[in-house]
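With one protein chain held back, the other chains of the complex are shown just where they sit.
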Amino acid sequence: MIQPIVKARDLQKHYPVKSGFLKPSQNLRALAGVSFDLYAGQTLAVVGESGCGKSTLARLLAMIEEPTSGRLSIDGVDLTEVNNKSLSKGLRQKVQMVFQDPFGSLNPRHKIGDILQEPLVINTGLNASERRQKALEMMSLVGLREEHFQRYPHMFSGGQRQRIAIARALILKPKVVVLDEPVSALDVSIQAQVINLLIELQQELSLAYVFISHDLSVVRHIADEVLVMYLGRPVEHSSKEVLFSNPQHPYTQALLSATPQVATQRDRQRIKLKGEMPSPIDPPSGCVFNPRCQYANQDCLTTPPVMELYNESRVACWALKQRRIGDEKLAN
Amino acid sequence: MKNPTVVSKSLRVQQWREFWFYFSASKTAVAGLIFLIGVVLMALFADVISPHEPAEQYRQFAKVPPAWKDGGQIQFLLGTDYAGRDMWSRIIHGSRLSLLAGCVVVVLSLSIGVLLGLVAGYRGGWLDSLIMRVMDTIMAVPGLLMALVFVAILGPGLLNAMVAIAITYTPSFVRLTRASTLTELNRDYVTASKMAGARPMRLMFISILPNCMAPLIVQGTLSFSTAILDTAALGFLGMGAQAPMPEWGTLIAENRDLMLSAPWTVTFPGIAILLAVLAINLVGDGLRDALDPKLKRS
Partner (left out) sequence: MPLLEIVNLTVDFATANGSFRAVDSIDLSIDEREIVAIVGESGSGKSVAMLALMGLLPWTATVSADCIRFDGQDLLGMNDKQRRKIIGKDISMIFQEPMTSLNPCFTIGYQLTEVLCQHFGGRRRSYNNRAVELLQQVGIPAAETRLNAYPHQLSGGMCQRVMIAMMIACQPKLLIADEPTTALDVTIQAQILELLVELQQNNNMALVLITHDMAVVAETAERVVVLYAGWQVEQRSALDLFSNPRHPYTEALLNALPERAQGKLLNAIPGVVPGQLDRPKGCIFNPRCCYVQDLCRQQIPERQEGVLCHYPLELDLKPSRSSQDMVTDS
C-alpha cells in the first residue's frame, strides 16, 4: 500500500484572544478537527470563505506553527514526536509554501538570485558556483530568464514574482508544496500561466499540493480532492468530480451556487445564504452553519454533526444524516 | 505598479533617477542640498579657503567690524573677535567640528539604536520590555539636561559631548527600528526565510534590517541637524568643545560679553548654525518624501 505523504488526524489550533483588560482571555478555535491523507502527485484543495481556517491549516502544514492538538505526519514521520533538531530540519525541507501576495513574499531589498539561493546557503554545503547553477536551473524550470538573476523583485510583475516564489519553494526539492491562494492576486491571463506552470511542475516532479483557495472555478480545474471548510471545521470532503457534480452539504451547495460563471443563464436560481459567517471566538452551538442554513432543526442547534459518508462524500450534516435533504435530491 | 519588467539600462541608474524625481519635486530640498554640499566642501577645503589661520591673533585688529561697515577692513570679511582672530576663518574651520560632531553622534546613536531595536523587536518578551523601559527612562529626561549630566560625569570636552548627545538620541532610533522590525516580522518574506531554516541572526540582519532603513535614514538626517545644535549648545554652556577650538557654539560663548559692543562676533556663528541646521532639515524632509512613497509601493 502506498503511504500518504501527509497524514493529518484531527488537527486543532487554538489562539488565546484578549477580550478586555481584566477579563480572562478567550479561546479562538481557528481550526477544530481537520483530518485528511495526501498522496504524492495529488492535489488537495481546501476551500472556504475568509475566516474558515484555511490559512491556519496552511501554516500548520508548513510547520510555521504547531498544532494545539492532533497528529500530523509528513512522509511517515510524526511531527508531534520529533524532538531531534536535525530531523525536524530535514522534515522542514520536505514541505515548502507559496504565499498569496507576490508583493509581500519576496524581500524587496534582495536580488532574485539571492532570494533563490538563500535556502541553499542555509541548508546545504554547496559552494557559490554550484548554488548559482542550481538557482539558474530552477529559474529556467519556472520560465524565468538568466538575466533576471541580478534584478530586484520590484522590477517584476505579479505573475513573474509568483514564479520566483515557486522557484524558491522548489529549490530544496520538497515533496509537498502548500499553495496559499497562489493565483488570487493575479490577473486572469497571468493566473492561467501560473496554474499551467503548477500543473506541469506537479507532473514533472510528482509533487503533492495543498491548494488553498476561495475561487471554486480554479479549484475545479486543479484539484483531485476538495475539502470544504466553514468556521474552522471541515463540512465536506470528497473527490473533485463528486463535489462539483453532486454537492451534499448545504454550505457547499450555496458556495457553488454563489460562484459567478461566464457560461450561465442570467436568470438561474441561486441558493441565497442569509447573513454572514459568525465570529470564531463565539461560534454557534451545534452545527456552526446552523444560523445560515435553511434546513436547520433542533438537532442542528444542539449537537455538532460528525463527518460521515453519504453518496461518495464525507459530510458533516444532520439534515443529510436524517435524510431531510438526501431524498429531495433523489426526487430531482 | 507600472514598472517595466524589461529594463536594459543599469539598475542603479534607474533607481537613482526615480529617487531624484521624487526628491527634486521639492525645490526647498534641492536648495538645502546645494547649501549642504557647499558646507561640506567648505569643511573639506577649510585650509585653502580661509584667509587666515583660525587661531592667529591679530592683536592690533581686535574687534574690527565686518568689511562693509565703517572701520571694517577687507582682509577681515566678517570682522574679528576680542583677540583679533578672523571670524570668517573661524567659522569656516568651525564647520569641520560641527559636521564631525553630527557624523559621530549619528553613527554612534544609529548603530546602538538599530542593534537594540532589532533585538527588542525580534526577541520580544522580557528583553523587549527591559530595553524599552531603559529607553523610556532616557527619554523621560530632557535631552540637553541628560547630555549635561553625562558630560558632568565624563568631563567636558568635544568627544565626551558627542558621546553624551549620542546617548540621548539612541531611544528614538531604538523605537523606530523596533516598530519597523515588528511590522516586517509579520511579512511573508520573513516567514519564507524562516521556512528555509534561517537562524535569528540571518533573519535580523539580512532579511529584516535592510527593509527598515528608509525611516532610519530620514531620522538620521534630522538627528544630524539637532546634533549640531546640541553640540553648539553644550559648547555655549562650556561643557562641549573647549575655548580655543573654533566650534560654532563655543564661538558664541567666548564672545558673549561683546554681544552689545561687537554684535557681529555672535551674530555670524549664530547664522552659520541656523543655516546649516535649516539646510539639513530641508534635505531630511525631501528624503522623507522621496523614500516614503517608495516604501508604500514595494
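Letters A and B mark the chains as written, and numbering starts fresh at 1 in each.
Keep in mind that, in the parts below, a residue touches a chain if its C-beta (ideal position, glycine included) is under 8 Å from a C-beta of that chain, and two chains touch if they have at least 3 such contacts.
This structure is a prediction, so every number in the text was calculated from the model and none was measured.
Check A:S55, A:Q100, A:Q162 or A:Q191 against the missing chain and you find that the one touching it is A:Q191. Contact with the omitted chain, checked across A:A30, A:L216 or A:L320, is made by A:L216. Contact with the chain not shown here comes from a single listed residue; of A:T68, A:T124 or A:T259, that residue is A:T259. Where chain A meets the missing chain, the touching residues are 49-50, 143, 157-160, 187-193, 195-197, 199-200, 214, 216-218, 220-222, 254-255, 258-264, 266, 270, 272-273, 276-277. One chain is missing from the display, and on chain B it is touched by residues 2-7, 14, 17-18, 20-22.
The working rule: only the chains that are shown with their structure count from here on.
Across the complex, chain A meets chain B through its residues 62-64, 89, 92-93, 96-97, 99-101, 103-110, 118-119, 122-123, 150-157, 160, 165, 168, 172. Remark: chain B residues 1, 3-5, 7, 11, 187-189, 191-199, 202, 207, 210-211, 297-298 touch chain A in the complex.
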